[in-house]
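What you see is the complex with one protein chain gone and the rest in place.
Coming up: subunit A.
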Amino acid sequence: MAQRLALQRLLALPTRGPLASHGRAFGTSPGRRNTFNVQDGSDFQDRVVNSPKPVVVDFHAQWCGPCKILGPRLEKLVAKQEGKVLMAKVDIDDHTDLAIEYEVSAVPTVLAMKNGDVVDKFVGIKDEDQLEAFLKKLIGA
């Protein structure tokens, strides 16, 4: 999609989500602590691949309608799991290399990662029950 460089310079903050620019959450609600926006490849390595806890990775795009529905829905359910699982958000236009590495074709694509491996995945929007089952399986397995 088109970008206007002037506006990009003004809005120099890399993230678009509810979190501040360093991805360190400082809200008090549990959701904020468990969800973060991936900053770059090494951030992904540190906080997703090397994470001691399982992580769901939400690959999304600004131009994707269903992503805007799935994102908050997934975040809410991740928060419900009380810290047993974390959620990483990756904007595929900002982090195309990462998206390509994990073979993302369509968005939203959500990967379940445990100990650096992709153990589960789905593409497209899911309802709350389906998401909850997905998360429980990741935590339990």
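Heads up, the rule we're going with is that a residue touches a chain if its C-beta (ideal position, glycine included) is under 8 Å from a C-beta of that chain, and two chains touch if they have at least 3 such contacts; residues count from 1.
Criterion: contacts and distances are computed from a predicted model.
Not shown: a single chain whose UniProt protein name, out of "AP complex subunit sigma", "TATA box-binding protein-like 1", "Thioredoxin reductase 1, cytoplasmic" or "Methyltransferase HEMK2", is "Thioredoxin reductase 1, cytoplasmic". For the options A:65, A:83 or A:116, the residue in contact with the chain missing from this view is A:65.
Touch with the hidden chain on the side of subunit A covers residues 1-7, 61-65, 92-93, 96, 100, 105, 107.
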